[in-house]
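The complex appears here minus one protein chain, its other protein chains still in place.
Labels A, B and C are assigned to the chains in the order they are written; within every chain, residues are numbered from 1.
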């Protein structure tokens, strides 16, 4: 197991979906930060189930508690431990599945890897595990915003086959605008179709996935640690560590593989007292290091694995059986993953910023 | 800088494109392995420029030397240092560029990050840096193959807009078959078109990119270390650490984001005394842990940044200028990246295998 | 800050003396271990204040709670989070000291390093921080004992100038025998003098230190990871990370520096079907790797820094002042450090054992 991420802003998450609590230890958070707990709670609330008619009706309060590292609202520079108690456990809902590994879940692989697995829920493979990362990311995000004016904004850019409109512009994008949409898609016309499609698929007892786009504004030039910790490499790692993700693209992504060099190259131009690029196929990163342009990446999510439709599968012993998801699960988790993507980006970028800062002798 | 990868099979690369040598230190290679140097040399030779008419005519011998850790052809369990001297340096070719950051290269970002950069060539951002990883990966690969019968095979599945044929089958895939194609595409009809297209773009003094697909066969169930070192997360990280990569997909990838749960879920079936899945949208990984199916992933490469066509850009001081690539560079690097992808996968999988092995008390 | 230790048995501690809780996350604990919580509680109780007339009368219940990673008494292989709530805080006792850095405490250095420090108690520099390490070490210890029959036994071998008797023998040493002494010194005559001396120094409102000796029996040959993680190097690191420690010796220690090679060398002899050494000046480690003999080391502890006697010192602003320790502190902490030394050794040895086990392909 390796539940630790980062070199200087180092986070270690813990907790199963049905253990007493889930949480995180953050080692290396800068000291003396005035940290309102609301900044953490806000992102946790954006992540939690039961937010609106589209999401599962499991109510999870997800109230964060500080065990250490913060005193009178100020960070001490010592490890910050944050926990969220697991209240709404209802292990009964999952019981029937216990001998049948849920298709495209981690029941089978955890059982084989460890010879044991949490008796109910998804254990560490549950999306609930991300609470620790989201809490740590909210703090990173707050420091990046208040100290460096860095903005991290993610939004839903595809649900199943519904994409953003051709003419969608990211201008004036903000988390508030993103949250005006039930599905966190800031393109109103696409958003409406997405909402409708999710309701439809929910009534069909099936599920769908989608894509989240993330932009990070005002990142200074110079972040990223070649070669194995290039900025896009670390972003890819943490995004692919989010449950249900299947793909990652930086800048031009897979589309870039279809372009010619003369089209793809980002030419330099002197603007506002600095060198900028006229295009951004690089997605704000060249040679693994931020170049001062917007960082821009996409993350693909598969459809939720738990569906109410019956599926012909096999139990652990090899007997054929039919499984029907009984837990309360979202027909589409992508909107709730928006704050997770932001948090993961924040965790990586703050770590990189501290590492680069160490060089300024 | 973070040029170290892995927990138990730990590799640390070094070297600029025009420094005295490039190389790698491998710490944690199992002891007592009979290791023919040819296994390393072979992958280095598949990577090197000047292999055929399609690749750059820079001749790089890329002959590997062992400085430590191997005695009489056997690994000692101690750090293995491998180097390849840099012979064909011709710094003159790059000289003119020195005041002009090459578009979509790392000149600008390295200069800004470090306040200095290698005076010629791409420094650490050069593809030549991958030699260390390829050497380490060749050893990993050899151990995985000879001790665990694990096969890692990558091939070119797209060049610019030319994709594999619809009816292409991976059956009987091998590195030998892949190498029968000048562009390392085992689909003959696609391969021919790709070769033609690369020659065309070369004559146009432009460049193109493509996609590499990688399959890993016979991976045992249980590899991968959730949550931040899920198998696909580490694969994504190392693939995005390869120069010129823009995207990563595991299993269904971005296409998976367009599917319904009832289509995407991999159902279980009892076959040959074990539980298998009837489909493999998961790409051989569930919950970050290998499930015994083929690991299957794709990596997108942008077109080579260095092109001979003139480009309107700016020098470091902000003066407008025109840049024309004079170095000998491939119009398409994707075929040469095939052994790099294999090596990176090998480095990750052997590390994960050793980590899982540590648990067998 | 770096509160994380270990590669495969990785522990991350958190908590200040007066924060809501102190605790630890253990990432990499083997799965499927039947783990009675008593094994943790027992070592915590041996560590806690208020055990007998010699130790401080602060009552700390130090009851361990499991937040994750253990279900129905079995380890899941996932991160184990253990916490102990801080109940007996009485910040008032420390208040007066707040503007005066306590001599030979960490008030001054924490304040300078972080620009802030916990407003009461010793923060992370408090001995209370060791609770996390002790809890993790108790689990390591249990696994080492039940799976590998490895015994870790520490005891007090010096209090101030009172040493073990010349003829003291370690034969039949056990934790039970150690605990029969109020000062955890298994040499009865020395123990009596030590008890008397501690009572004396307590009445003088002063403090004293001492030395702890630790032996580890049945360690298999082959543990330790040269060169920077030689077994004695890691033991030295973790022992010197315990508050109040000033020195570490392996085997012959400083006395070894006075010996001749012909006296110091441990000669080999074939016994009981294996090669053993006739002496053990090496302390069970050669070249950084365990050699199958008893691991034997010593740790020096300074006298408790907090004393009730008035001391002429200066406040943070540079004004001369007199400080008198008002908190309830032990006149001698060494006996309570015995389980800490054992725990730290356990954390290191289990990690090394797992790392060595990873090599058995």
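The criterion applied here is as follows: a contact is a pair of C-beta atoms (placed from the backbone, for glycine too) under 8 Å apart; a residue touches a chain by one contact, two chains touch by 3 or more.
These numbers were taken from a predicted model, which means no experiment stands behind them.
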| item | value |
| --- | --- |
| Full-complex contact with the absent chain, from C:211, C:295 or C:353 | C:211 |
| Touching the absent chain when the full complex is considered, from C:53, C:87 or C:112 | C:112 |
| Selected from B:27, B:187 or B:232 as touching the chain missing from the view | B:27 |
| On chain B, residues whose C-beta touches the chain left out of the figure | 1-4, 10, 12-16, 19-23, 25, 27-28, 31-32, 65-69, 71-72, 74-81, 83, 113-119, 123-124 |
| Interface residues of chain A (partner: the chain not displayed) | 7-8, 30-31, 77, 147, 354-355, 357-361 |
| On chain C, residues whose C-beta touches the chain left out of the figure | 1-5, 7, 13, 101, 103-106, 108-110, 112-114, 122, 124-125, 129, 133, 158, 160-161, 201, 206-211, 221-222, 224-230, 232-241, 243, 245-254, 256-270, 275, 277, 281-283, 285-292, 300-307, 309, 311-314, 316, 318-320, 356, 359 |
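Heads up, the rule we're going with is that only the chains that are shown with their structure count from here on.
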| item | value |
| --- | --- |
| Distance from the mean Cα position of chain C to that of chain A, given in whole angstrom | 39 |
| Chain centre separation in whole Å, for chain C relative to chain B (CA means) | 46 |
| Interface hub residues of chain A, defined as touching at least two other chains | 1-4, 13, 113-114, 124 |
